[in-house]
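All protein chains but one are shown in place.
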C-alpha cells in the first residue's frame, strides 16, 4: 500500500505499469486517473489546496480500509496539490485483487471516499475570475452504498 | 475507439498513458488489466484460443455499445491470444468519460461482456496436465445488471 | 458450408474446420445429422447446454435457420478477459 501527496506531476503510465508488474497472485488491476477538465469559459488554472498532515492520514486510512475489505494484494493513491492546467493529471488510484469485481469495487470505494473525506479543495481560475468548486450532493450520496 | 487482438505482449503502462494523454474534455480515466494468475499446482502456461474474425467484430460491437451508452470520449480494448506465462498481461480495457461513475460503469460493462460474449477460451497447462477453464455462472449472471 | 470448432469441441472432433454439405434447416437439424455420422460428433454434441453456436460470426440460437449461412461455429461458453 502506498499513498503519495505531492505538488509535482506524476507519471500515470509508469505508475500503472509498476503497480501491475510482477504480480503472479492477483489477476485483476484497476486504475483510475482524474484529469483537469477544461470548463466552459476556459479554465486557466486549477488550484488544489490541502491540509498537510491530515491529508496523508485520511488517505492512508481510506486505502487501508479498502485493502482490508476487499483483501487487496495492493493499493496505490497519488494525489497532487497546487496549481495545474487543463489536461494535467490530478490524481490516480490503483487496486490489485484476485478477481475483477473486487478490484473495481475497491477502486470505486477509494474514489468515493477520497472525494468527500480527504481534505482537498479545488479552485478554478479563468481569465475572468476564480471560484471554489462546490461539493456535489451526489458525491456525498455515493458513500451510502458502502 | 480502438480494438486490438494480437498474440504479442502489449505495454500496459504506455497504453494507459497514451489513452489518458492530452484530454482536456474528459475528467475520468479507468483502466482494467487482466493478468495470468499462478494457479494451485503451478501454472506452466496459459493458452488462449480465439475465433479470428468474430473476435474483432464482437469486441468492436461491445466497445461501441459502451461508448454510446455512457457517452464516452474514448474506449480501448486490447486482448491477447496464444501462450503466456504467470504474471503476463492477458488484456486491458480503458474508458474515458467526463465523470468517474460513467468511466467505471463502462469499464465494468466492457469486462462483463467481453468475458462472456467475446470468443476467447483459456486453457491452463501445468507440469502434470492441461484443462480448459470452465465458464463461471457468476460471469453469466454479471450481465444481468446491464 | 464451413463448420468451425473451438476449444474442447475442436479437440473432441479432431479438426478445427471442415466443409459440410447439408440440407439441414436449423442448427439443431445440423447437430442431429452430425451426431448420426460418427461417435466423435455424438460425444461432442451430447450436452447442448455446454455449447454455444455462432452463425456467420454472430452468437445465435440452436433453433436458428441455416438458410443463407456460410459459416457455423460450435464452441463452449467463452472465458476471455
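In order of appearance the chains are A, B and C, and numbering begins at 1 in each one.
Criterion: a contact is a pair of C-beta atoms (placed from the backbone, for glycine too) under 8 Å apart; a residue touches a chain by one contact, two chains touch by 3 or more.
On a predicted model such as this, the values are computed, not experimentally measured, just so you know.
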So which of the visible chains would the left-out chain be touching? A
Options B:37, B:50 or B:100, residue touching the unrepresented chain: B:100
Across A:16, A:30, A:43 or A:91, the one contacting the chain not displayed is A:91
Which chain A residues touch the hidden chain? 34, 48-51, 53-54, 57-58, 79, 90-91, 111, 114-123, 132-135, 140
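The criterion applied here is as follows: only the chains that are shown with their structure count from here on.
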If every chain is a node and each touching pair gets an edge, what shape is that graph: line, ring, star, complete or other? line
Whole-Å gap between the CA centroids of chain A and chain C: 48
Rounded to the nearest Å, the gap separating the Cα centres of chain A and chain B is 23
From the C-alpha centre of chain B to that of chain C, how far is it in Å? 26
Tell me, which residues of chain B touch at least two other chains? 34, 111
Give the residues of chain C touching no fewer than two other chains, as numbers and ranges. 81
